[in-house]
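Here it is: the structure, laid out below.
Excluded from the complex is one protein chain; the other protein chains are retained at their positions.
Chain IDs A, B, C, D, E, F and G follow the sequence of writing; residue 1 opens each chain.
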Amino acid sequence: MRIVVNGDQTEVGSEELIAILQSLEFECDKVVVAVNQQFVAREQWPNYCVRSGDELDILSPIEGG
Amino acid sequence: MRIVVNGDQTEVGSEELIAILQSLEFECDKVVVAVNQQFVAREQWPNYCVRSGDELDILSPIEGG
Amino acid sequence: MRIVVNGDQTEVGSEELIAILQSLEFECDKVVVAVNQQFVAREQWPNYCVRSGDELDILSPIEGG
Amino acid sequence: MRIVVNGDQTEVGSEELIAILQSLEFECDKVVVAVNQQFVAREQWPNYCVRSGDELDILSPIEGG
Amino acid sequence: MSDPWNVYGTTLESRLFLGTARYPSPAIMEEAILRSGAEVVTTSLRRQSPEAQGGKSIWNRISSIGCRVLPNTAGCRSAKDAVTLAQMSREIFETNWIKLEVTGDEYNLQPDPYELVTATEQLIHLGFDVFPYTTEDLVVCQRLHELGCDVIMPWGAPIGTGKGLTNPYALETLRDRLPNTTLLVDAGIGLPSHAAKAMELGIDGVLINTAVATADDPVSMALAMSNAVQAGRLAYLAGPMAQSETAQASTPIVGTPFWHSQPREKASES
Amino acid sequence: MSDPWNVYGTTLESRLFLGTARYPSPAIMEEAILRSGAEVVTTSLRRQSPEAQGGKSIWNRISSIGCRVLPNTAGCRSAKDAVTLAQMSREIFETNWIKLEVTGDEYNLQPDPYELVTATEQLIHLGFDVFPYTTEDLVVCQRLHELGCDVIMPWGAPIGTGKGLTNPYALETLRDRLPNTTLLVDAGIGLPSHAAKAMELGIDGVLINTAVATADDPVSMALAMSNAVQAGRLAYLAGPMAQSETAQASTPIVGTPFWHSQPREKASES
Amino acid sequence: MSDPWNVYGTTLESRLFLGTARYPSPAIMEEAILRSGAEVVTTSLRRQSPEAQGGKSIWNRISSIGCRVLPNTAGCRSAKDAVTLAQMSREIFETNWIKLEVTGDEYNLQPDPYELVTATEQLIHLGFDVFPYTTEDLVVCQRLHELGCDVIMPWGAPIGTGKGLTNPYALETLRDRLPNTTLLVDAGIGLPSHAAKAMELGIDGVLINTAVATADDPVSMALAMSNAVQAGRLAYLAGPMAQSETAQASTPIVGTPFWHSQPREKASES
Partner (left out) sequence: MSDPWNVYGTTLESRLFLGTARYPSPAIMEEAILRSGAEVVTTSLRRQSPEAQGGKSIWNRISSIGCRVLPNTAGCRSAKDAVTLAQMSREIFETNWIKLEVTGDEYNLQPDPYELVTATEQLIHLGFDVFPYTTEDLVVCQRLHELGCDVIMPWGAPIGTGKGLTNPYALETLRDRLPNTTLLVDAGIGLPSHAAKAMELGIDGVLINTAVATADDPVSMALAMSNAVQAGRLAYLAGPMAQSETAQASTPIVGTPFWHSQPREKASES
């Protein structure tokens, strides 16, 4: 299934959000997630399934002004 | 019938707009009218009837900045 | 003998500077002196004689900006 | 005789100011003259003799701010 | 110098719009307008009692001058009121032009960016040529431009203060970012130098009332403002010198007299 | 408006003095002078080689215009040199007027307050009408006044910078403290708004060169400066409004429509 | 001097908020924060590739300092994006605080007054403590206040320009009209004098990033800004002297020596 991860076309082998994050080697406790520009809270992750074409934003803290 | 003309409670003897203007001695060709804060165009005047409690604004040109 | 002390006409009984200062009850170690707008250093005082009409400025420290 | 004309060492064949000006092809009615930084008024020119080493400034009108 | 410009399809020569309020007398107002060369003057509408025909004489005076009229909606606090007043103005003044004012604060009498945009949208839909009076906020002005305003009127300072241009940097930004929009500075001009400065920044025109009307001599001040607007416009077109941090002589340096350094040998003599 | 003024016994109409240096061409210089309406232009003297008659054409051009000439002593670093140059200027330009410049610093090219006073004293003794170019220092200007200068020319900013008035507060003080002295701001004017501001402060006139000569279009800029000087002068005479910290509406408040508060009972009905 | 203040229920001592971006190194950033005494620092969220764990080290560094974190929504162009980013920030940074930025123009990077208000309304509904970054427009700030913002962050100048306060008059108006709202000037501060001036106007605090981070010596500049903020705050509380147009001696006049006028007869001697 092809989805978009942080702006890049990406082939993933699962539709489960947690599995995707793990397969892409994100550290789950250090990122936050939006799907199609909607926030997906951490407590929703266990049951959250991604669909083909979905746009994932996986963000981490950085410096800011 | 009591209406409000330019902020003042006013007793008028007719419900017809033109009659009211004339009875109050406005020069009809030199004023514009709103009823209840809605513009009443001159071409509507002949058939326009005012209701009790209506608020009339009868305005004339003045200087401005 | 009449002299001017700090702008005021003053009658003094001596022509010796130190005697004048003492008679006017200035504390000698806390003032500085000019005669006719010329500085008179402390070491000159013992021999310094004032003449009639001389203008003495006897100054003390104050606050300043 | 060597003099300095407008900053340049110059050999001249006469000591008379007017002769010098003419030999250097200045238009006498369109210049003013200083010798050794002193103004030499036009009426002094006929009798004015330059000495060896003198510094002449021969100036004309230009634009200015 | 002829430098005509276009305001909603009307060609004008003067870049000074003049307000008609606060003059010592109608006669002085008229003379000030004439002296200023203004082709557009602002007016308003107010409740009038039939007996007190106070406004009439001044309006007669204004209309007799023959200037183009730009009615305002001064005093309105909501888009709704402003739209109604604009419609009434259109009927009596017989013009599509409306100087749209929607006040957002009673203290600085500044425009309300929210109600202003709402009213602008409705008035453009109703066929008006809208002259929105706004703060100098770029995004607000962009929004007004996108809604269809060809003309935008940022303030220089709060009305009646005469403080001049409180934020010239923002006006420069407006000019840069809205190069094809007609910008008029409205409100805050107190002196000719303020008007000239606005024009030097590339602003297309200015609207002035209080500074002219309340001067000791309004007629002379009207002429002064007219001259200043022309001066600023001419300067903008003339391409001013660049400011420099360091001095530079204007009179030529070459040939400065009395140079006492060692005299040079002339090349011809060596 | 006619507003003649007197400069060392000469009556002038224009309050703009123009410099003649740095123009793209003599023809443009001439046109700029004409357009500006200036009645006084500045000139200088320089060493000239007989063959290169470079200066001649421009001087011929200047003298043909018929303006009054105000020669300067630009480039002089000492009172002695300035006095000599002034004497030479008087002979060739046939005028008692001298714009006295004695430079004190090579970087900002500012006047030297010490040499300036020395030269002024000598020149007045020699019968000159001295126009001293000075900083805006009040005590220096008072000294020049006491020496007999009817005209004093404080700078606005260092020459050629176009920075405008770097210290308007000091110019206001000068105006207050020297009410009967003719003050001309010389140097630093870069834009019409600068010139207008100087005049609004009560300065009697301005002298401009670089800002006109080095504009992309000197002729238009000359006209712009002329307009600005008139604007500022008119405003000074017209008694400008006082600046205010708080807004005040220009359009009358009374009779504002759509006032939704509880309608009043008419007095006549009660 | 202890002068604690309250920001959304949190008591702070320092009135300087510091940004964490653009420092030469994380170590210098940390030292600058410590030296500044700031108790609140700003952060952001960005897309991260798992391999390039670039941001991690700096975030670890920031979180180890122990300051309170104020996450921003920098880069968002719509209310919708800003609301989503705010929600993500709340989860990862574990704070209800959000510095709400919704950019309205790509050139001056200014806030969009329309999207800002929309996002503010939604975020307050979602339980956030919103710190809206806004222009200095009074009506916009009033709207934010009415929506429930206890803190509002008007800009001083466009971000990264270091121009200081481009419109101090507007900030004074804000202070007057919103006396009970916490105002922080955010963006535009370039020098300590700018920060001090903001505080002198009664602004409650300032947020600075670029001016500290891009100074040659960020650590010293952090301390400088801290000192300046304290200086301005102290001055505001201390009741500064009123500015005067006329000079007044500080040293007493009475008893000035060498007064040469006719000596007085002493009263006692007459």
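Some observations on this one:
Assume a contact is a pair of C-beta atoms (placed from the backbone, for glycine too) under 8 Å apart; a residue touches a chain by one contact, two chains touch by 3 or more.
Because the structure is predicted, anything quoted here is derived from the model rather than measured.
Note that of G:108, G:122, G:142 or G:173, the residue touching the chain absent from this view is G:108. Within the entire complex, the positions of chain G that touch the omitted partner chain are 1, 19, 21-22, 44-48, 72, 74-76, 81, 84-85, 107-110, 158-163, 190-197, 200, 209-211, 213-218, 220-221, 223-228, 230-235, 237-258.
By the touch rule set out above, chain F reaches the unshown chain at residues 104-105, 107-108, 110-114, 117, 135, 137-140, 142-143, 157, 163, 166-167, 169-170, 173, 176-177. Although one chain is not displayed, chain C still touches it through residues 6-7, 24-27, 30-34, 37-39, 41-42, 57-65.
One rule holds in what follows: only the chains that are shown with their structure count from here on.
Chains that touch both chain B and chain E: F. Once CA atoms are averaged chain by chain and compared with the all-protein CA average, the nearest chain turns out to be E.
Sharing over half of its contact pairs with B-E by residue number, the repeated interface among C-G, B-F or A-G is A-G. Across the assembly, the chain pair joined by the most C-beta contact pairs is E-F.
Per-chain CA centroids place chain D at a distance of 35 Å from chain F.
One finds 34 Å separating the Cα centroids of chain E and chain G. Averaged Cα coordinates give chain B a centre that lies 94 Å from the centre of chain D.
Of all residues in chain A, none touches two or more other chains.
Residue positions 19, 21-22, 44-48, 72, 74, 81, 84-85, 107-108, 110, 159, 163, 209-210, 249-252, 255, 257-258 of chain E are each in touch with at least two other chains. Annotation, chain-chain contacts: A-G, B-E, B-F, C-G, D-E, D-F, E-F, E-G (touch as defined at the top).
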